[in-house]
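Every protein chain but one is kept in place in this view of the complex.
Naming follows writing order (A, B and C), and every chain is counted from residue 1.
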Amino acid sequence: MQDIKITDLPLNPQACLDFVKDDASGASNSFVGRVRNHTNSKTVVRLEFEAYEKMAIKEMKKIVDTAMKKWPISKIAFHHRTGNLSVGEIAVIICLSTPHRKEGFEACQYCIDTLKETVPIWKKEIFEDGEVWVSATP
Amino acid sequence: MQDIKITDLPLNPQACLDFVKDDASGASNSFVGRVRNHTNSKTVVRLEFEAYEKMAIKEMKKIVDTAMKKWPISKIAFHHRTGNLSVGEIAVIICLSTPHRKEGFEACQYCIDTLKETVPIWKKEIFEDGEVWVSATP
Amino acid sequence: MKVKILAFGISKDILGTSAINLELDQHATVGQLKAKLCAEHKEFQKLSSLMIAVNSEYASTDTILNENDEIALIPPVSGG
Partner (left out) sequence: MKVKILAFGISKDILGTSAINLELDQHATVGQLKAKLCAEHKEFQKLSSLMIAVNSEYASTDTILNENDEIALIPPVSGG
């Protein structure tokens, strides 16, 4: 079972954990990414996330499908936030259940690592004195 | 900051996630272990967890101290349940925040792996037709 | 032929808009589109990468474009 979502509303880790609850799969692995208050030494005021939503959902689904082929995942929630986020707000949640823990760690890490490589979502950091699209230029 | 706890009351993942929230550390990694409904092909009715509490807390603290030396963990919650647990109930939660995600996965996995090796907590599986202390005999 | 191109992230800032119409030769490829964009807007050359999506799938340089394709500029992604 998959729950893939891109939303401009606040993300809810407890709802994700509830979704992946499975009596046959005792291990739940989660990754929650929040807006940090700094990048290198610069103070972050807020972040802006923009998604090419139709394609982003497709790419997130590819990641989930691949993960479910590689590891025995019973349920997985994969949510990404868009819009303006303040420091401390949640940008991304991955939460999944597996029968045993080792495969859960691998699967969760695969999902977040691949999201950052392939999913068309862009992050703009707004500092006190300017703003920058993250990773856009070398 | 550490929050280490052994309790016979239900564990609360959201409270752990709230505890580890840190504006400087954007990555939160969690492991939640629940009671599974089967072991191999046998149906599990419930689990009983017993702890040598004084020592278990000390061993959990050693794990956390070691993890905090090895990885830049800003906050960590490490909770274990005792008493009678039904299928689906949470037995253990590890939740920690790090500046970056890779070290969080490693640290979280280290904590749960080491818990299962060193912390004096024992699990009895109660089946429909008997019961067994897990891992007690070869 | 005329194609419509969606722009996201920094590519939207470079073009100053989230969608443009562009005149391309019939059977133009993704590679030709990128060359045209980079020639017209030097800022594209400074990006770490610029991928093109056709109908919301990553396309290779030799993919042939059609008039009704949904084409999107994908500068380096940075989700999560």
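Throughout what follows, a residue touches a chain if its C-beta (ideal position, glycine included) is under 8 Å from a C-beta of that chain, and two chains touch if they have at least 3 such contacts.
In this text the structure is predicted, and so the values were computed from the model without any measurement.
Across the complete structure, the visible chains that the omitted chain touches are B. Although one chain is not displayed, its contacts with subunit B can still be listed: residues 33, 49-52, 54-56, 58, 80, 91-92, 112, 115-124, 133-138.
The rule is simple: only the chains that are shown with their structure count from here on.
Centroids of subunit A and subunit B (each the mean of its C-alpha atoms) stand 23 Å apart.
Put simply, the C-alpha centre of subunit B and that of subunit C have 48 angstrom between them.
Across the assembly, subunit C contributes no residue in contact with two or more other chains.
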